[in-house]
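With one protein chain removed, the remaining protein chains of the complex are shown where they sit.
Chain nomenclature is as follows: A and B, assigned in order of appearance, with residue numbering initiated at 1 for each chain independently.
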């Protein structure tokens, strides 16, 4: 009664009674009902989010910058999702396992869909219209179907098994659910871990039972030869037989196991909207919605108040982003704050916010949440969002280095959320006293040092050439110094060095003297939006009183806001980083002659230059062009490790940390055995000069600004030139060859 | 009208402060130039009356209200009464709480000119010339005080105190307590001694002191290390205490403790007058501040404008060597 030996096919149901069939359809219907109800509730939650209007990024167009300043095209998002590219980044083996599982399950999903199309749709249509049920589930189609989807099953099984093994055995801190901030009342994340086990373990069971019933069916149908195309099922059938399951017995067991398989599969589908499995839908959706510009050009506050305080402040994208998190922990791994023992983990922040949103909307996950015996944190739906739900110190710990946003495989933008929450703290006046005095200094004198605004350009006095005032004469480059390069005793010397280089190269440049104000990059990221706007107004006034072609700065923080954020306020001049100009001087024209330096150096990518603005190559070109041997630190380019100064952290107390991020970084550099630690950012120079001392590496490695290196090569050449040698042209030729 | 110089003794309880003797000493100089005498007003606590050998006269005011503590209003009424009795040419206060509390209102009531933050005083004819420290010690103002009575508040440490201690036996004049003391609207309640804590910065021979220039609490650790290496307490100026970086018992200055170590190491302290008041009598002062114009260098014996972050690790190394 089973076999139709002529046609290569199989019965869709395995001998179940019509009552059982009915039960199946009812269950399937209920499953879909639960799934869609859950999904709709989720989507409703997203739709309740704020809609962004009237805000668009208008920034520069440097090479490679589009990737991080423009929302991805749909094609790109699709390709990213299809290739699992973001998952494979920096962890290729995990990416490969996920890719197997991803395509495997898409295959299995297709298999079920095709079957349903044939049996439920095509079959019924033909029965109604032609009076006889027809099926395309036979012949070559059947064989191909079985072959391909057996492969999919193997892929899914392999991928899921690998990932599950990693989940169980890996000691990576990324997978350890220990919180960075440990609430006083304690917490338990057992259910989060359980959620993972149910998710991956459940999938594994579904695949395994699927294969088992396939084997039983083939065993029960006495191994028709065409079923060899169903190679895994055939093999398992033979195994059934080998362990003594006769075809008759196989036919007897089949329905039971089939029901187990079907019930698990249906339960899983229904479970999706209430669990980690939701990421199957939410993560690709978030990747399509992501806009990397958001971190570089911070979004405005909600229309009716400052910063995020309540549920309705979150945008649709924010809410999808929270649900997209898979707890993969990559942000947790790279976060400099977390690394040095600060109470911030971007992962915990997102999970806390998600649980808070779910509890506030009465839409909680079944597992996948954190227990708090005292009902604090995300369970506290009555408390202040910034302050009670998310601890203040957690929010202030962020250096806005963007390492989390960079590595997040599902496109979550943590930094803008943190800034929105900081804004509400600043609005209430809640902040570190040292940050408060820095902001007050900036508000009154335009610089964080609290020095008189009139002293801003005092550093030029000891130069033996005049520095033009761009407000009085036209200059090609308007040099925007920023506070540190203007006021810090150690850094004004570097400013003078850059001035000497510019002067020697005959470049037309000028400064704004006392009219320059703090650019506001870190003021904005500390959450003081009003002060940022005031600074922009003052700087724009200064710009409009000056005559220049381009802006140049040594400070990546000023660079970021001038280049990415000021255009919205009317700045149209191109903005350059000095490393780009130094590279130009080195490789184009003959304005300076340089001798070769033979130093072993390493280079630290400033967050706001590298990750934020994709300038990785210009400083490296300068370093190697000067003849230095560049030894990269393990964490470099987009994986650079923050010095700890960004986002206003430089104005805050860091005494509670286990170590400073700069010290962590300095130890990494010191292990390379190089002479110089080259920086291209005034704040880096300040932070790392301290770190060299506090880590006991004085005399072993020296912090050098890239322009000091340049100047050293320039001066060495002058000395050589006096003595009549012409090493410089030789040096230049070899540079061109590079 | 007399040519008397009246010194207001700024003691609520405990010992007579040095400042009072400084004022008596200077008062004697002024009195000689004016051809008058020196007197002291003693309010409330009349103990150690015999310490005022440097004065010609001591006015005392007694009233039960002074037993319950300090009230600016009570003191104002009492001092006003002494002034009414003595009709002095010059009234000298210190720039302490009592001086700041009373000098203005006494001058106002007497329709007398007042100069604050005085670091020097002299007589010119029948007038008094005062030099005052303004703008946190950045500028000095020389001003003329004309009138039947003139008032000055003097910054502690401006004059030597020895001159005021010299022997003699002053006449004691008991001034009747004014009736107004019976109906105060500002009632004294209690005087509280500072909480005793483990540190006693006044007893140390050597102090490592830190100021606003340290930048953050984190950096204080480095100075603490230095203090530990030298086995001495860490002290600080007011901004550091106000930020909560160190507890109050560590404070040197007007509102903190007055210290006289053999060596005072000042790191990142600019030297506001209130701070200098608390440490200027140290035997030897070594100051580290990046601003060469910082007033601390006025009182320091040795100075450096090196960054304390460069210097302190080196000192530590030298000590460990």
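Assume a residue touches a chain if its C-beta (ideal position, glycine included) is under 8 Å from a C-beta of that chain, and two chains touch if they have at least 3 such contacts.
To be clear about the criterion, contacts and distances are computed from a predicted model.
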item	value
Options "Electron transfer flavoprotein beta subunit", "Monovalent cation/H+ antiporter subunit D family protein", "Sugar ABC transporter permease" or "Carbon monoxide dehydrogenase": UniProt name of the undisplayed chain	"Electron transfer flavoprotein beta subunit"
Contact residue for the chain not shown (choose from B:36, B:157, B:188 or B:233)	B:188
Selected from A:364, A:433 or A:627 as touching the chain missing from the view	A:433
Candidates B:32, B:126, B:143 or B:166 - the one touching the absent chain	B:143
Those residues of subunit B which, in the complete complex, touch the missing chain	12-14, 17, 69-73, 96-98, 100-109, 111-117, 129-130, 132-147, 153, 184-195, 205-206, 230, 242-243, 248-249, 251, 254-258, 262-263, 265, 283-287, 293, 295, 297-306, 310-311, 313-315, 317-319
Interface with the unshown chain - residue positions in subunit A	306, 426-427, 429, 431, 433, 436, 439-440, 443-445, 450-455, 528-531, 533-534
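Following the convention adopted for this analysis, only the chains that are shown with their structure count from here on.
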item	value
Computed distance of Cα centres, subunit B from subunit A, in Å	59
Interface residues, subunit A side, partner subunit B - complex	433-434, 489-490, 652-655, 690, 693, 698
Residues of subunit B that touch subunit A when the two form their complex	215-218, 220-221, 243-244, 290, 307, 309, 313
